[in-house]
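One chain of protein is taken out of this complex; the other chains stay put.
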Amino acid sequence: MSEEQDNNKVVYQAQSSETMGGSASPSPDMDYVRPAEIPEQDLYHGHSFITKWVFCQDAKVIGVQYFLTAVFTGIVGLILSWLMRLQLGFPEAAGFMTAEHYYQFVTMHGMIMVVYFLTALFLGGFGNYLIPLMVGARDMVFPYVNMISFWMFFIAVAVLMASFFVPGGPTGAGWTLYPPQTILEGTPGSGMGILLMLISLSLFVIGFTMGGLNYLITVLQARTRGMTLMRMPLTVWGIFTATVLAMLAFPALLVSAIMMTLDKILGTSFFMPTIIQAGEVLEYGGGSPILFQHLFWFFGHPEVYIVALPAFGIVSDLISVHSRKNIFGYRMMVWAIVGIGALSFFVWAHHMYVSGMNPWFGFFFATTTLIIAVPTAMKVYNWILTLWRGNIRLNTVMLWCLGFIVTFVNGGITGIFLGNVSVDVPLSDTYFVIAHFHMVMGIAPLMVIMGAVYHWFPLVSGKMLDEGLGKWHFWITFLGAYSIYFPMHYLGFIGVPRRYFEMYDSPYMASATGMNEFISMAAFIVGAAQFILIYNIIKTLKTGKKAGQNPWKANSLEWYTSTVPPEHGNFGERLPVVHRWPYDFSVPGAKEDFIPQTTPPSEVVHTKVEKT
Amino acid sequence: MTDIKEKEQTSTHKIGIYLWIWGLLFVLSFFSYMVDWYQFQGFLRWSLILIFMFLKAGLIMAFFMHLFWERYALVNVLLWPMTAIACFIFLMVAEFEYTLFSRAFYFVVGGGVQ
Amino acid sequence: MHAGIIFFLVIIGSILFHIFTPWYWTDIASNWKGMDDTITLTFWVGGGVFVAVCLFMIYCVFKFSYKEDRKAEYKPEDKKLERILTWATTLGVAALLAPGLIVWNQYVNVPKNAIEIDVMAWQWGWQYRLPGEDGKLGTTQVINISDNNPFGINLNDPYGKDDVLIQSDAINLKNNKPVKILLRSVDVLHNWYVPQFRAKMDAVPGVVTYYWFEPNKTGEYEVLCAEYCGVGHYAMRGSVLVQNDEEYNAWLGEQETFSDLIAKQKNFNIGDTKLAQK
Partner (left out) sequence: MADPKIEGYQFKPGFKGMASDTGSDQTMFKGVHWGKAMMWIFLLSDTFVFSCFLISYMKGRGSTLIDWPNPSEVFGLHVFGVDVPLLLIAIMTFVLITSSGTMALAVKYGYEKNRKMCGWLILATAIGGLTFVGMQAFEWSKLIHEGVRPWENPFGAPQFGSFFFMITGFHGTHVSIGVIFLFIYAYKVFAGHYDNKKRGWFTSMKGDYVEIEILGLYWHFVDLVWVFIFAFFYLW
């Protein structure tokens, strides 16, 4: 054993004896971990304000930058959704809104929430902050590229927001941007609006590729000693797999954006067949609109899982920590994440059952889609089986997790409706679809984000968020959001089509008026409730109580940094050495109900540890 | 990374192998060109084009890009995602045939063929 | 504890909402009862799983909420339980998938005796074309469309001459007779959707798409556009009148054919590509 090895062990023994108390006699053989393959990372430490906080190369600062920018776009998206609900619930009060405005709001709301809010928040925000900490790295492997990644994202957001102020306004083509209408006169924002949208998306993809390479290589090549892939927290697994999906799915978006840009500005006909509009034959011909849909959904379906998988991972960790129990079936959880990720590339056209594609695809895609239901269901079982015989802390974090389970199962079940090809026929393009995807990839991931914010805020800021405010925040959000989207499914059953500016002159739809008013009211309240969190954060930063190290008594490495909040370089003098998975909670024989990942086996020989 | 490791990695290959592959690539490119020169048509043309293409691609990846010498962990990570592309290609072939049929039938040929 | 109670009330509320909801699907008026049945099946299986999972979760919240002196169970894996759950789920999913695929097989295979109807969509309206006595529709091209040839029928196609043209957003259908809806669009995506018939399909410019159904209840129904097609999307309505044989035949007899239209127009000029204005 090398000298370095010995030194290292002294350090972690000192560290872990604080938490574990006394231990059995250490046996050097059983604690052996291979020496480091890679020398210490060469880090650039910022000195000025600019290099420390603006063009910063520290992944944690970049994570927070991503987080704040994404939250800003999220608030814009929220306001847009309010405006939409105002029109749908109370059209008289929304007299200022024309159909053009409405469709622009719909489009921007969708695009912002899916790409610029959820994707950026989970991968850019949580990914940057948590990956290096959780795998025991000093920083992301390419800090400089990581910084550029954020600023590309920032420019992409700026370009997107600029489209609100150009002549013609932002694009109103629906977030799916289906040609031909996207670039034709009959759609609002078909001039500058759509161009800025496509440019912004391309910038996002480029910026994201830079970030994504960082996340992947950090997970694959920069783990600390002892950290095998099967000892990584599920959060890292979720973000890692989502990043793999992003690296492989965003190319399709980039390609379709480039082709559509060329259709728009050069008059090529990739997606444009012969078209007559307003009595004139346009200079297009021979293109195929369905090709765009295939490209878009080849990106779009993995995109759904890019949002969902990090949420799956994070919620697994939160549930495990707060029910003081190991995650049930860790191996199954990992394989489910990987399996869902891999399968997500073979299901894209289930968004296109009634798009006029080759009808025989229906059989293939319905089958692959329903196969995905199996690993997803296994994850749900494992979450609730983790609660089973746990010791559940019913704090705000756990409430968000429970809220996630309810909304996710609800949305997952309606997914089986929509994935099963002939069931999809009557329901597609109706409010059922809206209710489904908001429940499953709007509300459910949002619940996880909120839970994660309450869980990791003490790490980021060193202070505990207020529990009382947190509970109010949760209950208003959960009950409100549930009462928005649960009844909305039934509007879909009636057959109310989506993307209707107004709809009340059809006899069977008139009954939906009252429902729409109710949904709108709930939407206003839920939206407003999010400001409780902002208030809570401001209040906590000013007067909150100190969190101290590891307030939740968690096992994973991010809570074992040299300082709280962690400084640049994360772990002080020596990197931690990992000896076990991060879920050793309530191990029989252990003194406390948790064993940190850094605890060597020799210290816990008297416990009945089954998995390391 | 580490200096020690780099020195170990410098056990590079003999120059001969690169020259061989280089030569093969020229020969294969020449063959591909001959496919056009002699105007082979139909199945023969397509299969020859594909064979030469995959051979060239394989040689470049395996030797110039060193995949032949890389460990399976890396090779598999790089090659498995291609199944998604293969699936995409396969389905888009079915899709363009369907589109072509639809266009030809409803816009040009019509009921006359039945 | 209150958390568990509220979650429980949410689940109970969901069930009650489903039982007492005044919002549910419209009375079906076509042969696609199979779709409704599959939905119902999915609803019971899925709803059952939803309620079961949530109730189990609530039970755990009541039973296992935090106590200082209790230690949670330590059991990283239970291979047997996981295997049982996997197979049970797989079976359940297969049971839902099978009827779905069977119905889809009917959906893509149009019966031989179906009447073809050409539904032409544009921003923002519909018009229809029925085959004439030869039972076949003529071919069309978007570039042929003009005031004189509102459907863009190819003039050299003999099958097109007797086609019945209905330049209105209202169409009549014969009760209990399958129809094959051939959708085409001259500009952007549209979708000819009657909620009571359940079926739908996008109209895509550049190709012709299809679906079929058999109306089995007389009456008038509203047609909605179900694929976003620009600012007028929400106002793009039409109507369908399902009639008995005699009424339908009487209506059909009054309609103009393409040859009638040609005869009516003295200066037939194909080069003039003005879309018929409504």
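Before moving on, here are some points about what is shown:
Every chain is named by a letter (A, B and C) in the order it is written, and numbering of its residues begins at 1.
What we mean here is this: contacts are C-beta pairs under 8 Å (C-beta built on N, C-alpha and C of every residue); 3 or more make two chains touch, one makes a residue touch a chain.
A quick note: this is a predicted structure, and the numbers were derived from the prediction, not measured.
Just so you know, the chain we are not showing touches A, B across the whole complex. The chain not shown here is touched by just one of A:A252, A:L385 or A:V609, and that residue is A:A252. Residues 1, 5-6, 8-13, 15, 18-19, 21-22, 25-26, 29, 32-33, 35-37, 39, 45-46, 49-50, 52-53, 56-57, 60-61, 63-66, 69-74, 76-78, 81-82, 85, 88-89, 92-93, 95-97, 99-100, 103-104, 107-108 are the ones on chain B that touch the missing chain. For chain A, the residues touching the absent chain in the complete assembly are 2, 33-38, 42, 44, 141-145, 209, 212-213, 216-217, 220-231, 247-252, 254-256, 258-259, 262, 266-270, 283, 285-288, 291, 294-295, 298, 578.
Simple rule for what comes next: only the chains that are shown with their structure count from here on.
Centre-to-centre separation of chain A and chain C, using mean CA positions: 32 Å. Taking each chain's centre as the mean of its C-alpha atoms, chain B lies 41 Å from chain C.
If you average the CA atoms of chain A and of chain B, the two centres end up 35 Å from each other.
Multi-chain contact residues, meaning those touching two or more other chains, occur in chain A at positions 288, 290, 360. Under the contact definition stated at the top, the residues of chain B that touch 2 or more other chains are 99.
Interface of chain B with chain A (complex): residues 1-2, 81, 84, 87-88, 91-92, 94-99. The touching residues of chain A, counted against chain C in their complex, run 99-100, 103, 172-174, 178, 180-181, 184, 186-188, 273-281, 286-290, 323-326, 328-332, 354-356, 359-360, 362-363, 366-367, 370-371, 373-374, 377-378, 380-382, 384-385, 387-394, 399, 402, 405-406, 409-410, 413-414, 416-417, 420-423, 425-430, 475, 479, 482, 486-487, 490-491, 493-495, 497-503, 506-508, 511-512, 515, 583, 585-588, 593, 608, 610-611.
Within the complex formed with chain C, the chain B residues making contact are 99, 102-103, 105-112, 114.
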